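Shown here: the complex without one of its protein chains, the others still in place.
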Amino acid sequence: MTAPLLEVSDLSVEFPQRRQRLQALDRISFTLEAGEVLGFVGESGAGKSLTGAAIMGLLEPPGRITGGRITLQGQRIDGQAESVRGRRIGMIFQDPLTSLNPLRTVGDQLVETIQLHLGMDAGAAAQRAGELLDEVGIDRGRIGAYPHEFSGGMRQRIVIALALAPEPELIIADEPTTALDVSIQAQVLALLRRLCKERGAAVILITHDMGVIAETTDRVAVLYAGRLVETGRTAEVIAAPRHPYTKGLMAATPNLDLVSVDTVLPQIPGSMPSLAALPPGCRCHPRCGDVMPVCRRTAAPFIDGVACHLYGAQTQEAG
Amino acid sequence: MTSPPVRPSEKPAGAPESAPTSVSASISASISASRLQRALASDFVYDFTRAPIAIIAGLVVLFLFLVAILAPLVAPTNPFDPASLNLMNGFTPPMQANMFTGESFVMGTDDQGRDLLSAIIYGLRVSLFVGVMSVLLAMGLGVSLGLIAGYVGGWLDNLIMRIADIQLTFPSILIAMLIFGVLRGIIPPDLRDEMAIFVLITAIGLSEWVPFARTVRATTLVEKEKEYVQAARLIGLGRHQIMWRHILPNVLGPVLVIATITLALAIIAEATLSFLGVGAPATEPSLGTLIRIGQDFLFSGEWWILTFPAITLLALALSVNLLGDWLKDTLNPRLK
Partner (left out) sequence: MPGGVMMDNAYLQVSGLSRHFDISDPFLARLLTGGARRQLTAVDNVSFSIARGQTYALVGESGSGKSTIARMIVGLERPNSGTIRFDGRTAFDERQGQVQDNSLRQKLQMVFQSPYSSLNPRWRVGDILMEPIRAFDLIADPEARRRRVHELLDQVGLSTQDAQRYPHEFSGGQRQRISIARALASNPQFIVCDEPTSALDVSVQAQVLNLLKQLQRDLQLTYLFISHDMAVVRVMAHRIGVLKNGRLVEENAAGPLIESPQDPYTRMLMESTPRFAGGAASG
């Protein structure tokens, strides 16, 4: 069994505010194999973007990692992300408009990244830049164009090329297609998946859209209010979700094949708690249909891919 | 309380919203606490109590305002009542007994025997009155013009902004002098001294409206496109109702900061005009007038007649400026 590419154990992130300390992430643990696409799904405020940022060392102060370890290929990177950022871990953000420098040509930006991380000379770097553009489906001849001359979907492809240029081992993509039209979205996601599989690069895909998860990821991790509630192979989690929140999320997402105008969408009452007012015990319990007294007192431990007292009891009884 | 940001660019179109404020927390807060309690518990007050400069500047400003407002009660004498003056008291140095009358004065006396401390207190009153009133005038005019220019747009916007641009090419002191001169020419000679203060207020107010107008116009342009304005248009509300009831409350944010900084400018402008002799008259002198009077005696040894009013003016202008700067920095992230 090869060691996992990325290992995150008990990662905790806090944001000290004026009069309180907000715990934004609480002991997140997961692993990622080389070449695997892991989806991070959750609603707004769940902490999925924060997890990506923590791995990259891009937490905005005063936020900071207060516990846990992050290792890449067995080497600890938490606290020293500058050494790996860009070179071994690439990042793709949501808004292609602000990810690219509007004042420099696309070719310049690619060449700069290539030279910085791969140390090639200008000629070889330019050649490589052209090849990258080919791979993402952009006409090489446009290498001298500026970002604003491209459409949103094409800009995101350029961002993918930029992220892949230094041959990273891991790509973290934070809602890469949310701002794009739905037809472009499918193309860009397919491109990302294909290119990463070809290179054996792993991907963490952060999104709020279950449909994107279903079509693009191998494994999925569900987050709620800073805690991991369920992980597993995507096909299995979607076909048979275990955690009540995951079940609720899936049920509430309209599925084109199954709903009609007569459908009443199953809804989860209430909304995700703010970090300043987290409920005690299991953070999901105020909205859970299967809530039990123990849920209000203690958080369920994360065992065997799910953090819920419903399963904890069973595994305890069973073993 | 929104979820902490990962990086600056957040939530372009299509992304889900950030974590909600807990409604139960707001319920308990708003039902039990009075508005004052809530204001005192706010982040703004918290920041204030941790900024020493703001506290000191704030205290100085408060002190000077109180002294000015309570002038008749606080000043030892009324220096502008000719009956109470004794010419023999003239040129008494501070804290020394006068060689003729034996009276002593904390800050000394001027050439006419006026107690300088009292003169400063009354002068402060005039300076602050002119300063505050001219800011109010500039604010009223500037905010209204900015709102109209921003919302109505078109040729009216162009006209207002070009007038603003033209006015900004001249130093505001010159504009104030120009307006002052014109108004004085209109007023009959016997009323000139009485009306001097109001002419001064008008002149300074009219020279300082532009920053208000520009900022309010910029914010109005943004607010105009927001959906709550469209919802108001949808139910048939007219332009005026939308401008004054919907947009105005939302553009006032930066106005407080501008007003504070403009107050410092207005105080200095008034002092400058009075110093030049075109401001507050000697019968109702402001700090600037006192400085002008004192200037004549500086090099003949009676230094205190200039120095104490100048220090007071410095303290006032500096404190107001520092307070305004602090306000600007504190309120800034929230304005984003």
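Every chain is named by a letter (A and B) in the order it is written, and numbering of its residues begins at 1.
Note that in this section a residue touches a chain if its C-beta (ideal position, glycine included) is under 8 Å from a C-beta of that chain, and two chains touch if they have at least 3 such contacts.
Source: prediction; values computed, not measured.
J.: Write down which of A:186, A:278, A:292 or A:310 is the residue touching the left-out chain.
T.: Here the residue in touch with the unshown chain is A:186.
J.: Using the definition of touch stated at the top, determine which of A:89, A:191, A:268 or A:307 touches the missing chain.
T.: A:268
J.: With respect to the chain omitted from the figure, which of B:171, B:249 or B:277 is a touching residue?
T.: Touching the chain that is not displayed is residue B:249.
J.: Identify the residues of subunit B touching the omitted chain, counting contacts across the whole complex.
T.: Spelled out for subunit B, the touching residues are 13-17, 19-21, 23, 26-27, 30-31, 226-228, 230-237, 246, 249-250.
J.: Provide the residue numbers of subunit A that touch the chain removed from this figure.
T.: 43-44, 181-183, 185-186, 208-215, 238-241, 248-269, 271-272
The working rule: only the chains that are shown with their structure count from here on.
J.: If you average the CA atoms of subunit A and of subunit B, how far apart do the two points sit, in angstrom?
T.: Centre-to-centre distance between subunit A and subunit B: 51 Å.
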